[in-house]
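Excluded from the complex is one protein chain; the other protein chains are retained at their positions.
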Amino acid sequence: MATTKLGFIVQRPGLKSENQKLALTHAIASQSVEIYLDDDDEVLCDVAFIGDGVLNCIKDQKTLENYDLNSTESHVKMGLLCDLNIFVCKEDLEKFGLSESDIVMDANEIGGDMDVRVVPYDEITKMMEEMNHLLFF
Amino acid sequence: MATTKLGFIVQRPGLKSENQKLALTHAIASQSVEIYLDDDDEVLCDVAFIGDGVLNCIKDQKTLENYDLNSTESHVKMGLLCDLNIFVCKEDLEKFGLSESDIVMDANEIGGDMDVRVVPYDEITKMMEEMNHLLFF
Amino acid sequence: MKLVTFVSDYKMTVDTLDRLKPEKLGIILCQNGVFHATTKENGNSSSLLNYTADYYVLKEDLESRGLTAENVVDDKVKVITFGDIVDLMFNEYDKTAWL
Amino acid sequence: MKLVTFVSDYKMTVDTLDRLKPEKLGIILCQNGVFHATTKENGNSSSLLNYTADYYVLKEDLESRGLTAENVVDDKVKVITFGDIVDLMFNEYDKTAWL
Amino acid sequence: MGKLTIGCFASLVGSTNLDFAVKLSAAALEKGHKVDLWVSGNGTMISIEDQRPFKDYSSLQKPLEELMAKGLNVTACEACAEARGYHENNTLEGVKRFSMDWYLGSAFDADRMLHIGGE
Partner (left out) sequence: MGKLTIGCFASLVGSTNLDFAVKLSAAALEKGHKVDLWVSGNGTMISIEDQRPFKDYSSLQKPLEELMAKGLNVTACEACAEARGYHENNTLEGVKRFSMDWYLGSAFDADRMLHIGGE
């Protein structure tokens, strides 16, 4: 059994480009990757929001109402539902004067068990070290 | 007889996006716009390179050799051949330590009479004031 | 000239706004530009709010990012709609610049 | 980790490079990123050249912009080709980051 | 009432630049203005038919068709389209294709113009 770990690092605010949302949809696709793999092999995806990227996590995004588009918030929740590790950089949130009450933290209403993890940047560095490959958005 | 003047302002370096080159191809299209206009009506296009946009004007661009693409340099020359006013901001060139000998200045080899005009930013401001509409690239 | 500019990015890659000297300047914050109206970094408002200008921020783009009029940090920034943009363009300004 | 980063813009919109702390860092300047290697502003080299890193600049992208090895302002920046990039990726580094 | 010419050179389906252009067109039409929308570069993406609507991507075919029914004049840059493999035969009904001079011709008698470049 082999595991390949991919780290998705979101460093820019979203919507202007679709890349930030594609980061989440690609990470979520790890749920169905087994069709390309041998039994017991797997690909695990961690997602981290850093820098201006943390602005993607502000809650109550009315993107569907205004642009008929799924919000990045809804994708973060879907990622939690799929048990992805989703990290948000603590220092960057603080820099913007944001706290856990301002951002999407869980996916309880759709039955997700995982929570977003607000962590010091050092832990994100550690995650990056552990990954086999990194994908910056 | 009526004249509409359009100011094309190029403020970013090129190639990463095709927009800077499209600025020139659209300005050059003023040569054939009469099919949409009444007799004697005309559209005149001035082009100005400011800020990092002046980097588009460095000469000897080997874009065709490396990427099979027409260079921005060749489009500047085509603009001169079509008698467009092409301005380059003097202060920005100086900021980058560039002089007239570093940039494309004329289109003599293809029979163009016009020269690129390296002018103080104030003159570009004056041009912008005179235009009916501005297009920033 | 009376110039209304559109700022659609949070991190700007051009300094054109520093150099434009219209007789009347409007700044419409849209797309990711709305963060200039709502977001402080280390307690400081965006330096983009320092121009002598009339400021506007697009309601739809605030909301799409989880923000509302309540998040706007400076009273001088007026929350507007697409319809208001049209009226501003036709009634208050004569030229536009998407930066 | 041994990380090779690709810088393709002249004006950067992210500060990620300030925060990456790999045991070995390579910086490949490509596309409009090549201007960091060649262009001084008001006499000053780009601050992007201040990292502790091995620096490379892509020959094809220099040339496409009217620049050559002679325009590179700092000896520590090595002019390379696409083939060299492949070798660097496989032989010198284990991870990549396109910033 | 006036005439507004919008040019959208921006690139991304999934970005909101094209959405912005379409929504501004709608607002201007609603107020009785005449609106020309020129799409160039990757903006020509909205000119092809049969785009499948997903909520994960900007889906502008339907709003565009509704606005064209209300008088919105949409023209795509022919060369930009052809370079991308978008041809006459898969162009969305109602969208015109002309060379770049069309944009300047539209600007000629426009009261206001918004050029969305910026990349």
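All chains are identified by letter, namely A, B, C, D and E, in their written order; residue positions are counted from 1 within each chain.
Note that in this section a residue touches a chain if its C-beta (ideal position, glycine included) is under 8 Å from a C-beta of that chain, and two chains touch if they have at least 3 such contacts.
As the structure is a prediction and not an experimental result, all values here were calculated from the model.
Trainee: Which chains here touch the chain that is missing from view?
Mentor: A, B, D, E
Trainee: Pick from E:Cys8, E:Met45 or E:Val74: which residue touches the chain that isn't shown?
Mentor: E:Met45
Trainee: Name, in rising order, the residues on subunit E that touch the hidden chain in the full complex.
Mentor: Within subunit E, the residues touching the omitted chain are 11-15, 41-42, 45, 48-54, 56-57, 59, 61, 79-80, 82-85, 87, 90, 119.
Trainee: Could I get the residues of subunit B that touch the absent chain, sorted low to high?
Mentor: 15-18, 21-22, 25, 64, 67-70
Trainee: Which residue numbers on subunit D touch the omitted chain?
Mentor: Residues 6, 8-9, 30-31, 60-61, 64, 81-83, 85-87, 89-90, 94-96, 98-99 of subunit D touch the chain that is not shown.
Heads up, the rule we're going with is that only the chains that are shown with their structure count from here on.
Trainee: Keeping to the contact definition above, tell me which chains border both subunit C and subunit D.
Mentor: A, B
Trainee: Where centres are the averaged C-alpha coordinates, which chain has the largest centre distance to subunit C?
Mentor: That would be chain D.
Trainee: In whole angstrom, what separates the CA-based centres of subunit C and subunit E?
Mentor: Their C-alpha centroids are separated by 24 Å.
Trainee: Would you kindly tell me how far, in whole Å, the mean C-alpha position of subunit C lies from that of subunit A?
Mentor: It comes to 29 Å between the two C-alpha centres.
Trainee: Note the residues in subunit D that touch 2 or more other chains, in rising order.
Mentor: Residues 9, 11, 13-14 of subunit D touch two or more partner chains.
Trainee: Among all residues of subunit E, which ones touch two or more of the remaining chains?
Mentor: 16-17, 112-113, 115, 117-118
Trainee: Strictly by the criterion at the top, what is the full list of touching chain pairs?
Mentor: Inter-chain contacts occur between A-C, A-D, A-E, B-C, B-D, B-E, C-D, C-E.
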